[in-house]
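All protein chains but one are shown in place.
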Amino acid sequence: MAGMDVVGGKAVYHGVMTIAFLGLGNMGEPIARNLLRAGHTLRVFNRTASKGAALGQAGATPASSPAEAARGADVVMTMLANDDAVREVAFGDRGLLDALGKGAIHISVSTISVALSKELARAHSERGQAFVAAPVLGRPDAAAEKRLWIIAGGAAEAVERCRPVFDAIGRGVTVVGAEPWQANVTKIAANFMIASMLESMGEAMALVRKSAIDPHTFVEVLNGIFDSPVYATYGRLIADRAFEPAGFRLTLGLKDVGLALAAGQDAHVPLPIASVLRDQFLTAMAAGLQNADWAAVSEVAARNAGLEPK
Amino acid sequence: MAGMDVVGGKAVYHGVMTIAFLGLGNMGEPIARNLLRAGHTLRVFNRTASKGAALGQAGATPASSPAEAARGADVVMTMLANDDAVREVAFGDRGLLDALGKGAIHISVSTISVALSKELARAHSERGQAFVAAPVLGRPDAAAEKRLWIIAGGAAEAVERCRPVFDAIGRGVTVVGAEPWQANVTKIAANFMIASMLESMGEAMALVRKSAIDPHTFVEVLNGIFDSPVYATYGRLIADRAFEPAGFRLTLGLKDVGLALAAGQDAHVPLPIASVLRDQFLTAMAAGLQNADWAAVSEVAARNAGLEPK
Amino acid sequence: MAGMDVVGGKAVYHGVMTIAFLGLGNMGEPIARNLLRAGHTLRVFNRTASKGAALGQAGATPASSPAEAARGADVVMTMLANDDAVREVAFGDRGLLDALGKGAIHISVSTISVALSKELARAHSERGQAFVAAPVLGRPDAAAEKRLWIIAGGAAEAVERCRPVFDAIGRGVTVVGAEPWQANVTKIAANFMIASMLESMGEAMALVRKSAIDPHTFVEVLNGIFDSPVYATYGRLIADRAFEPAGFRLTLGLKDVGLALAAGQDAHVPLPIASVLRDQFLTAMAAGLQNADWAAVSEVAARNAGLEPK
Partner (left out) sequence: MAGMDVVGGKAVYHGVMTIAFLGLGNMGEPIARNLLRAGHTLRVFNRTASKGAALGQAGATPASSPAEAARGADVVMTMLANDDAVREVAFGDRGLLDALGKGAIHISVSTISVALSKELARAHSERGQAFVAAPVLGRPDAAAEKRLWIIAGGAAEAVERCRPVFDAIGRGVTVVGAEPWQANVTKIAANFMIASMLESMGEAMALVRKSAIDPHTFVEVLNGIFDSPVYATYGRLIADRAFEPAGFRLTLGLKDVGLALAAGQDAHVPLPIASVLRDQFLTAMAAGLQNADWAAVSEVAARNAGLEPK
């Protein structure tokens, strides 16, 4: 059970928590394993039950519904593909909302919309529960290696109570504000910046290629300027036009650009680059690239410049 | 005097060159000083003669025209603000072209258009002279500290002869191709990527600000993701909305975006992000920001989102 | 009661129908009056009951809920501001869906999303009811004068049964396909083209103004080229910068652009001009123009060009 000490006038949370973990995909599965390793009691639920069984062998208790997992837990964590999936496990039949106890916390780890984040905050608050949005930065390998960076939003006291969880799954936390949705906006804005880089790199690379310059030479130049692992990694992918298997699928990229545009619309913030991204991602979808890595958005610039598909 | 040895069947250039250096602005002046320090004989020309006089005290010989500087030189280097200025010192009255001797090299260090680069290559070739485009990456402080990175394009033999010059002014060279204009395209494409980053950061920051999140917190998150000095530097400027004094003026940014669009048009490469950049830079010009740092393009996103000018 | 004759082997519908009319706004009210004038029996429902009372004096029967209006009617017509309002009267508590009889028809006259149109078609079909989408072209004055043009989509037999209704409210019908949502896409695409014209006119007019040319002279030139009442009307508004009172509010324009983008996303059709429109409408919203006529989107181009707000 989770406990709290007061050390020097400050609350320090520790100890073993009972955590309901919903969503065992590429990201969720390694996160869940790290929670087990840290000694927490884990109940897991996944739409495809076999994934829960695998974690069961590692010490977790598979549950047959979000409600069953959430009942009596200190914390419920959701790591699901999109708003619809989160909505289903929260508000749906045998959902977590009505099963979770008073005072318990829902930590939403996946990238969801600002609108849904606000809706969840309201629903939990009405039930005397806490809601913390804590989207993570990092790919599955980073999740496995406990190297995720967490962007957290929520009431200070609730965020503080999440520390043992954050410690178990990542290397650090940036707290952005007292409203959970502020963490979602931050994550969405950050993802938008990566997507922008992919598109501008795609355009630049199309120009470079049509100028008969080796694209890898261009990547070298970019590394000289930006000195960033993100530019290095995606530069290589785009120079090689190697988009399979996908690290992060293009359809998910389009979803994230859509979240940025929706957040912008809510706040009356025009985002002209995001608008270009949306059109380029849609063009990529129409060209059949939906399951390629989202770096394949660069193919649109290449093909519109008259370069043949690889 | 510059010399050449053949070591192991390969030409090795060395020794003291006579260099005509045209253009002693923020970038040109520190580069010229490094050439002096490396022991080269320097003749300098600047439209504003006082700058030449200052370098004269450091050992350079001021010249009264590009032609006078270029006559008998091994190398002439141009570091000027835009195409018109380069065109003037090359093709104009008492320009360098007709004064430079056979076999001498013109190294164009500033960011010029692909079209002008091709025109210069042709003009020099007709006169038995060599032309190397060698635009540099880095700000004035990097120039002073010999930390420039050089992107070189031109005939292999000519580029090789430039090595002592490159060694004197920078920390490394990427050779992109045998055509000088390929170096110009590469530089233009790289600058376009920095400009893209500024605009997408401006948009993201407008969204973050209207969500009542501290923009410096957002910069922290970006640093966590991109781990790039370029993001760190510009992130801070944009978070502070501190655009004076300009490191690189917004009008020059618009010029560079225009070079990217022109290069794209020549090669039939649509660049939708560059198109957005052009519109945003123009909006910034119409708002009176032409002398601010080019990071002030982010103000357009801020103001269009309804945020008051600082 | 509505009847059908077979004349020359073809079904001809005639006679008095019992029509439930939901939504008595600027457009709904004059349409409803024309239905009364044509002799149909009318039950009306409006969220604000006073509007129903006014029509009651003209011979309609006010109903206290969509369900009450729809029960036993031949036809139910909806003319509401947006998807949410239609969703509420259809699926909501005391909504029309469960009250409408088998074989009756729901004619959706307002501009709704493709997604909602598909959803309604499914829901009505499951209940043995018919669904026809029949969005109309024309402003309130055209509605009053029976000059609306109707874009209809739905099963041929159902559309045929709507003829007496269409005859009573408009001057003609274009049937676009057997799927109701095809009529919605067509309307959305047509509205998008008007919005595009507003924005390009705004940009052209900003250029003309900054060139010290009388904008009315430019409108004359446009009239000479396009010879279109739409260009003449909006040209005058934009030349005068006269956007109050609104004929069609800017927020509704943004809604319609959003419908176009959503339809494009569903069908994998990038719409770069619609993306620009969205950004410009949002900028107008952030500038406080939401209640101005949608032609005020032209103010964004004017202000971004440095022209002072009028």
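For reference, chains read A, B and C in written order, and residue numbers begin at 1 within each chain.
Simple rule for what comes next: a contact is a pair of C-beta atoms (placed from the backbone, for glycine too) under 8 Å apart; a residue touches a chain by one contact, two chains touch by 3 or more.
As the structure is a computational prediction, the values presented were derived from the model and not from experiment.
Across C:Phe218, C:Phe243, C:Phe281 or C:Trp294, the single residue that touches the chain missing here is C:Phe218.
One of B:Ile19, B:Leu120, B:Leu198 or B:Leu271 touches the chain omitted from the figure, and that residue is B:Leu271. Along subunit C, the points of touch with the absent chain fall at residues 137, 149, 151, 172, 174, 176-177, 179, 181-182, 185-186, 188-190, 192-194, 196-197, 199-201, 203-208, 210-214, 217-218, 220-222, 224-231, 260, 263-264, 267-274, 276, 279-280, 301, 304-306.
Contacts to the hidden chain, counted on subunit B, fall at residues 258, 261, 264-265, 268-272, 275-276, 278-280, 282-283, 285-286. Touching the omitted chain from subunit A are residues 272, 283, 286-288, 300, 304-306.
Methods note: only the chains that are shown with their structure count from here on.
The most centrally placed chain, judged by C-alpha centroids, is A. Averaging Cα coordinates per chain places subunit A and subunit B 39 Å apart. Subunit B and subunit C have centres, each the mean of its CA atoms, that are 55 Å apart.
For subunit A, the set of residues touching two or more other chains reads 264, 268-272, 276, 279-280.
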